[in-house]
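To start, the structure under review is shown below, and the notes come after it.
Yeah, one chain of the complex is gone here, protein chain that is, but the others are all in their spots.
Letters A and B mark the chains as written, and numbering starts fresh at 1 in each.
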Amino acid sequence: MAQSNDVSADGAKYPAVHYMNADAGIKSWFLTLDHKRIALMYLVLTTLAFIVGGLFAMALRIEHLTPDRTIMGANTYNRMFTLHGVVMIFLFMIPAVPGVFGNFLLPLMLGAKDVAFPRLNLLSVYVYAAGAALALYGMASGGADAGWTFYVPYSLSTPAALAPVLFGIFILGFSSILTGLNFIVTVHTLRAPGMTWMKMPLFVWAIYATSIIQVLATPVIGLTAVLVGIERIFGFGFFDPSRGGDPVMFQHMFWFYSHPAVYIMVLPTMGVISELVTGTARKNMFGYKAIALSSLGIAFVGFFAWGHHMFVSGQSALDAGSFAFISMLVGVFTAIKVFNWVGTMYRGSIAIRTPLIYICGFLFFIVFGGMTGIALATVSLDIHWHDTYFVVAHFHFIMVGAVIMGWLGAIHFWFPKMFGRMYHEGWGMVSAAFIVLGFNATFIPQFLLGNAGQPRRYYMYDERYWALNVASTAGSTLLAFGVLMILIYLGYALKNGAIAGDNPWDLAGLEWKTTSPPPKENFETPPTAEEDPYTYQKKGETVEHVVI
Amino acid sequence: MSSSKAEPAGGHGHGHALPWYQAHHFDSMEVQNHAVRLGMWLFLGTEVLLFAGLFLGYTVYRWLYHQSFHEASRLLSLPLGTINTIILITSSFTVALGYHAIKVGKQKACVGYLAFTIACAGAFLVIKFFEYKHKFEVGELPGRFFTAYHDFSPLGAKGANLYYAIYFLATGLHAFHVIVGASILAWLMVRVHKGKYGPHHYVPVELGALYWHLVDLVWIFLFPLLYLI
Partner (left out) sequence: MAETTHKEAAHEDHGIGRYVLIWGILLAFTLLTVFTGRMDLGAANIFIALAIATTKATLVVLFFMHLWDTGGVNRLVFVVSVLFAIVLILGVFGDLTARYAPTLPNGGPLPPHSAAGAAEAVEHGMPPIPGH
């Protein structure tokens, strides 16, 4: 990998003017309308959020090194898991991939100059920052301890500082809505000439489906969070059983958003994987239409599955059975995607680079996370597993396993494009291995713990769970170490990496047809898109060899 | 929703100068207009989902406390509610007239219609203020503030506090949207008066009108559900 730092592998020079230096001065960043700069702002903010959420997670795991008190008291523990959830979900998982990669790549992939509403885009970053600041203020001033799911009636009566966190979530919701709205209009109106819907890159399809969910579902959580906040402050009695309210209705309203929310988190990642798979295997997507339409399918059907979080809440048996059945249908769409991704890689010309490790990790985690999801959707099994570590392991397999694989894979795959430099492949692959192995070491024990009966969100646990808890904590240190490594070598590569050139890996896609980093206006001349999005093979041509 | 979205960022390096309201990243005004209309409809969609949660609360608690809701609606002032409904429907009519006026170049008429619409918003809020004031005086309030037991039958009193929770939350959120909508229309009215819009560029007025119509739509459902049945 030792390259001269003046030119790339194909002799290109680092562009003299690009989006990061096109306008100088701090004001040009804080008032930018350039979607690429806004993407970088999201990158900084969400990475910080990830680190904060990760620190809360490490605190939890350290506490669980012993069955009784290790480093914190019970009330602090409650705050730790609440804040870990709130930060990871609302400050990282929901905004990160759309905010960073949606923003950076959507216009480039469509051949456009910017998103539809650049001003709203800038507003979405500031709204995100404001909501995050309010939520963090709440955490600092006493913290929230009702879980990220803030179920009533405890969330109504807890003395912890829940109101700022709730209103912070409400404000964060606006950022999500603005982003989704922007992306939907961008896809409808700013495609390059010749780019029909069926010629869009699959990442765009995924972002489009995500944006639909963001627009439709987020208002409901916004309202729910505000209602709980109002009830805490004014005692209106909307959900309070002592005033005639229905606490299970809270759960319905909460999960009506929060279940589609998990698809907000995972769909963009699936879009990333589609791009990574075609690029890494140098093959056209095996079933383009299947992947594109299954994204919409997940978005749609995902809205009707929320009650699977409420099997033991007192919900009616009619609802429980219906939600169980529908939840399994979502698995069909995910399976369609997995088969298509694997089919694409089969007999592909697979490049052994860091993104490949993330692809493999992703496939492993989505399959096992998904299958345990189907298992949990079986009402009779969930009676046993609900509120145990089995559920925790399941959703971490998807949320951390699958989503983080996509997030890190995207960072590496598009790092050359975004920053014009190559990261060190050796370090990339080593840290990816740490992450995948560390992740398995952390969460496979949790499946076993949950199945053996360890409840979640409990400060203490029975001694018989001790060994597996220690194993899980050990795994989490590997995971943390992997993350630390990534921060270090990527930070180094920003300044000292080899020059990338326009298209270092000779990939298809409009974003690779401009300089790295791209100019402020994205393209020297606006492109047209007569070709299919993936042009590694001519139509009907099969790939006969596998080159390693 | 606002014409400021359309102002070009830089706009240099083009063969021709773009009008102040056209953004450089859209191919044409036609595409831009289509985009901003779609953006507004998406936003209206989010507003529908926002109010849906409160309508859900209404449905659930009406079913559970039917008697309370039945009695409480009789305690609301039907004349004031009806007048407010007529005011909002008329304001929807006049904002549509305002949009039409600027579309055909009648700037002064547009200002007049928008002013009338804003006046309707003001009248609506004044009436609402008096309704709220009365409720505060007699204790018809939500949750732990409810004290008007004497106005209800013993059965009806059970869910009355929830009725008023829904009433204040729904009409309060609606009134907030009335204020926001009226502010947007006022801002647009000033810009119409300054000559910024005309048959060549009237979409911002159209978008402001769309938002106002949503405010009317929500009230069309709130009125019968709260005041009548």
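Things worth noting here:
Everything that follows uses one rule, which is that a contact is a pair of C-beta atoms (placed from the backbone, for glycine too) under 8 Å apart; a residue touches a chain by one contact, two chains touch by 3 or more.
Values in this document were obtained by computation on a predicted structure and should not be read as measured data.
The chain not shown here is in contact, across the full complex, with A, B. Taking the complete complex into account, A:His252 is the one of A:Arg119, A:Arg191, A:His252 or A:His396 that touches the chain left out. In the complete assembly, the contact with the undisplayed chain comes from A:Val220, out of A:Ala57, A:Val220 or A:Val277.
What chain B contributes to its contact with the hidden chain is residues 19, 22, 28-30, 33, 37-38, 41-42, 44-46, 48-49, 51-53, 55-56, 59-60, 63-68, 70, 74, 78, 82, 85-86, 89-90, 92-93, 96-97, 100, 103-104, 153-156, 158-159, 199-202, 206, 209-210, 213, 216-217, 220-221, 223-225, 227-229. Residues of chain A in touch with the missing chain: 188, 216, 220, 241, 244-246, 248-249, 252-253, 256, 303-304, 306-307, 314-319.
Here is the rule we use: only the chains that are shown with their structure count from here on.
Averaged Cα coordinates give chain A a centre that lies 35 Å from the centre of chain B.
Note for the complex: chain A touches chain B at residues 33, 112-114, 116-120, 177, 181-182, 184-185, 188-190, 215-220, 222-224, 227, 230-231, 234-238, 240, 243-246, 249, 253. Of all the residues in chain B, the ones that touch chain A in their complex are 4-5, 9, 23-26, 31, 34-36, 38-39, 42-43, 45-47, 49-50, 52-54, 56-57, 60-61, 64-65, 142-145, 158-159, 161-162, 165-166, 168-169.
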